[in-house]
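Remarks on the structure that follows.
Omission of a single protein chain aside, the complex is shown with its protein chains in their original locations.
A, B and C are the chain letters, set down in written order, and residue numbers restart from 1 in every chain.
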Amino acid sequence: MENAWLIPLFPLLSFLVLLIAGRRLREASAYAGILLTLASLAMSVYMLAERFTKPTFKSESVWLTIGDLKLTAGFEVNQLNALMLVIVSLVSFLVHIYSRGYMHGDERFPVFYAYLGLFTFAMLGLVLSPNLLQTYIFWELVGLGSFLLIGFYFYKESAKHAAQKAFIMTRIGDVGLLIGMILLFWQTGSFEYDEIFASVKEGAVSETMITLTAILIFIGAVGKSGQFPLHTWLPDAMEGPTPVSALIHAATMVAAGVYLVAATFPLFAASETALMTVSVIGAFTAIFAASIGIVQKDIKRVLAYSTVSQLGYMMLALGSAGYVAGVFHLMTHAFFKALLFLAAGSVIHAVHTQDIEKMGGLWKKLRFTAPLFLIGTLAISGVPLFSGFFSKDEILVAAWVHGNKALFWLAVTAAFFTAFYMFRLFFMVFAGEARTHMKNVHESPGSMIFPMAVLGVLAIASGYINTPWFGTFLGDWLVEGNSALGHGHVEGPAWIMIVATLVSLSGILLAYLIYVKRSISRDWLISRAPLTYNVLRNKYYIDEFYGMTFVYGAKAVSLFLRFIETFLVEGLVKTVTVFVQTLGKTGSKIQSGQVQTYGAIAFVGLAVLMVIFALTGGYL
Amino acid sequence: MSNVPVSAFLALALILFCIGLYGALSKRNTVIVLISIELMLNAVNINLVTFSKYGPAPSINGQIFALFAIAIAAAEAAIGLAILIALYNNRKTVNIDEMDQLKH
Amino acid sequence: MDLDKLLSFQWGMMTPEFLILGTATILAVLDLFMPKKMNRNILGFFGLAGIVAAIVSLTLLLGQDTASILHDTFRLDSFAKAFKLLLLGGAALVMLLAIDYKPKEGMEEYRGEFFYLFMTALLGAMMMSSSGDLITLFVGLELLSISSYILAGIRKKNTRSNESAMKYVINGGISTAITLFGMSYVYGITGTTNLREMAGLLSQIDNPQHVYILGLAFLMIFVGLSFKLASAPFHMWAPDVYEGAPTPVTAFLSVVSKTAGFVIMMRVILSVFAAVPSNDSDLPLLFSMQDYIGFLAGATMIIGNVIALRQRSIKRLFAYSSIAHAGYILVAFSAMSVVMFDSIWFYLLAYLFMNLGAFAIIQLMTMKEGTEDISHFAGLYRRSPLLAGAMAIFILSLAGIPGTAGFIGKLDIFLGALMVDPAHYVLVSIMIATTVVSYFYYFGILTQMFFRPAAHHEKIALQPGTVITVIICAAATVVFGIMPQLAFDFFNSNFNQFIDFLQ
């Protein structure tokens, strides 16, 4: 495990090589990227395997000396990291392969692979970080990767705005994280996770401070994971190439927020308020995003809102002390959502549009993509036997057991919505007949199908490592040796599973009725509740609200400051200048050329001095 | 003579000085201005001579000083008039307020 | 006083004065007998030679002990030596300029007079620095003044020259009268005109009324003498006279005459009033007058620098600038610190070079262009890089930028003003603030020279005398700016802080 630090370096190498030699390699760049990511994947798998038998490994050295303070950098391999390493490198590897087909023919092909390398490096680095500072560093670099890839089609105005928005919105969260970690540092004297947890455990940090810092760190997570109210960037981020959406905005980076909360879980666990905040925000986001997802017409946006919603689920899990549930869902979600995105990419690749209104009847034309998409949809909808079913069940149980029944029912409702809109999507894309004329619809090349197939398998299989039926292997392993993380598996009432199944099936049924059988009008919502529809369609007008408040607010402040600048700062200078010049003008006017005036002034000067002297008697 | 107090001489000198100054600063004709300056210098001479005779510490130096002052005042007046003539040749005026080519 | 007595005086002490006097006389006679058509330049060089000879003789006298002759009316103390060196140096450079001065009209026939009047003016200034008696002081002062009046008006056909001379005479007359009026009271109270005796008598004065009168007399003398310094309130003649007078005369007035003004100021005021006990404190009267001097210094700096901002004529601009510099030196004077003498002497030294250098270039340019407007400096950098570079040095020095003598001079003045207790914070602040204001007009000239395109690209024919002056001045400005210790060491080893000032 002492070589774990090499894992992120492979993608970094890929980044550098492609940056320098990319122009010459052209599409061969893909091989460099794929091979190097494969190396990372191989090592990650090896680390994971090793971690089963060996204890946590941590290695650090001094990075920055500030007087007496020594800040360190290093890496740590524990259960959570090891798992994340595999997830990240696997998805990244698959996306690398996929992109070879998807990005074929793009003139900036090498750049794309370079950026992928950069992102993968940052994400792997983030996962390996043993302390908050390092986490923060990679946290931001991940954001950079995301920014670059969202803005990959830089010549599109929308891509530009999306990239900018993504960077800024996440940065707002990052500042929360920054403040939180600095406050923690001054409380505990360290950025190291284990030392912080130890201090918290000893009670060296006050209750309020724990709550405050935990919430601040959570703000960071909110930004990255697209939780309400910082979620608006994530749907816009779909401007990036689809493989990017799969890698960054579904499987890895957006999950980083969840990962962060998981990594600092002992801190959250020490404050009921903090947990409460996490769970409330999570649950709210889950239902909130799901409701928007119902009416979106862009295939990727639907998936994006579903991502937001699912991330809310994970937060809810963590907030309900369901550490294992959160991480478990993170993993399954990574697989099935990546699958969905890749499949969606494949669809877009085939039909060159993202508008689902224009699609339809693709089941027959895309013989590989369609079933794989269906697997993903089933998994996310929580249909039994698919991975999403198990992880979602785990979350519902955690929420129920933790005690907040309102949140539980919210989560159940969100599950219904999820099933509904996912199948709405599926049916609209694949079922029925094509709604517009589409030519040259063809199945994607093997390089794109293969990664989807792998993910399809995982979307089904990955659920079975932690089930109430066959054993909670993952859960037990994750919390091993760390009591602060709670129990590996939470026992809940069995009816929850039944309810969850029923809810998801009814969601599917409803979608079927509307979009396949057409027994319920598609325009039901539009005609019956146009207001609600418009609100949903416009994403609750949140973007507009931000536009009106923050953007205009900042502009207003700027204009106000410009006012100060012009009138106060410059005005002051102007006043002084004018004063001096007026003085000069007056002086030169007195200099009238009349010699008698000169003499008079000299005399007046003398007289004044003498009068002063005479009056003061020389006692000036 | 000796009944006249010192202060009277000094006051006379002061008054003369002021008249001279007033003249120098107010008359339009440059010749009168030059004469007024002479008045001021003569006021000084009165002072010097008074002090040399009745001052707190009488001495001959004052009178010598006065002699020098007279001589120099004469030289100054001569120069002044010479310049005035040159000016008059060029400008055809002796009015001091018209000499304002150079200003500001 | 018989012949023996007369011969017993150490006349050698007066060699420099005799040399100047002799040169002046010979020049006058030669001028009289020289054919009208003959080039008078030779007279200028002869005068220059006389000045150089005087400098040499003065240097030989440097080691001589302090002594006085003619009943203590003529003193050769270190103060006299130090300032005479400045006067002579300045006059020599002015002479070089004067030789090259060939205005378009109204000068040619008087060039001989031009040269020897410089000599007599210089003689007056030298007498002032050596005099130990009010009478000689006064005579020296007037010799300088009257010569300068004529010099200012020497371009008889030029109305501006006439006018400037007239103004100069009238203001000069008034100032003389005021000074003398003040002096007459000082004489009245002490009964003597000898400065040293006065100091002795005044130190025992115990009548508060007399002290009071002396205070008034002080103000009169100070204001009267401020005419020579061109400092407030008697500064207003300077711009007009500087503008109208021939350029070498302007240079002479702004440097030599001003130096002489400071000489007489220190002579009279320090020797007489430093001795008078004050009515209200243990300190001499002079110290209670510090605030008045400081006030006038401040006013001078402000007036000079602020009005200079509006000038378009380069000579007027330098007139105001020279008013401002008088203000700076008055700051040193009003502080009366232990470094007062060094700082005034060094500043005058620096001022001599930087100002004369600048005037040399101004003379060249104004003669060439026939106008004094600043805009004719435009593009000088292209037309003559040497002149532009030298002018830049002078201007930077006048503005007090490090690396030049002007900076060190200012530094020394600040030091003096701040080392006394209570420190003159206000005065120093005014000085610094006005210095910054002065950047506006000084750098305005640089802007013209370097940034603006020239109206035409005619090369400027350089005249040897001017070039020599410029080179000497530029070199000195830089050398004393970088290695001021040369001057300070010379000053300290030869003049030893003027401790013999009153002995």
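The criterion applied here is as follows: a contact is a pair of C-beta atoms (placed from the backbone, for glycine too) under 8 Å apart; a residue touches a chain by one contact, two chains touch by 3 or more.
The rule we apply is simple: contacts and distances are computed from a predicted model.
Between the names "Amino acid/amide ABC transporter ATP-binding protein 1, HAAT family", "Glutathione transport system permease protein GsiD", "Sodium:proton antiporter" or "NADH-quinone oxidoreductase subunit M", the one given in UniProt for the chain missing from this structure view is "NADH-quinone oxidoreductase subunit M". Looking at the complete complex, one finds that the omitted chain is in touch with A, C.
Checked against the full complex, the one of C:165, C:390 or C:408 touching the unshown chain is C:408. Set against the missing chain, the residues A:127, A:159 or A:606 yield one that touches it, A:159.
Contact with the chain that does not appear here is found for just one residue of A:149, A:178 or A:474, A:178. Across C:13, C:263, C:374 or C:396, the residue that sits in touch with the chain not pictured is C:396. Hidden from this view is one chain, which touches chain A at 63-69, 133, 136-141, 144, 151, 154-155, 157, 159-160, 163-164, 167-168, 171-172, 175, 178-179, 182-183, 185-186, 554-555, 557-559, 561-562, 565, 568-570, 572-573.
Annotation for chain C: contacts to the undisplayed chain at residues 338-339, 342, 381, 396, 401-403, 407-408, 411-412, 414-415, 418-419, 421, 423, 425, 428-429, 432-433, 435-436, 439-440, 443, 446-447, 450-451, 484-485, 488, 491-492, 496-497.
By definition in this document, only the chains that are shown with their structure count from here on.
In terms of inter-chain touching, the protein chains here all touch one another pairwise. Chain pairs A-B and B-C differ in how many C-beta pairs they share in contact, with the greater number at B-C.
Compared with chain C, the chain whose C-alpha mean position is the greatest distance off is A. Averaged Cα coordinates give chain A a centre that lies 78 Å from the centre of chain C. Centre to centre, using the average C-alpha position, chain A and chain B are separated by 96 Å. Separating the CA-averaged centres of chain B and chain C is a span of 26 Å.
Multi-chain contact residues, meaning those touching two or more other chains, occur in chain C at positions 166-167, 170, 174, 178, 239-240, 310. Residues of chain B in contact with at least two other chains: 21, 24, 33, 96, 99, 101-104. Interface residues of chain A, counted against chain B in their complex, comprise 588-589, 591-596, 599-600, 603. Against chain C, the residues of chain B that register as touching in their complex are 13, 17, 20-21, 24, 30, 33-34, 37, 40-41, 43-44, 47-48, 50-51, 55-59, 61-62, 64-65, 68-69, 72, 75-76, 79-80, 82-84, 86-87, 89-91, 96, 99, 101-104. Remark: chain B residues 21, 24-26, 33, 96-97, 99-104 touch chain A in the complex.
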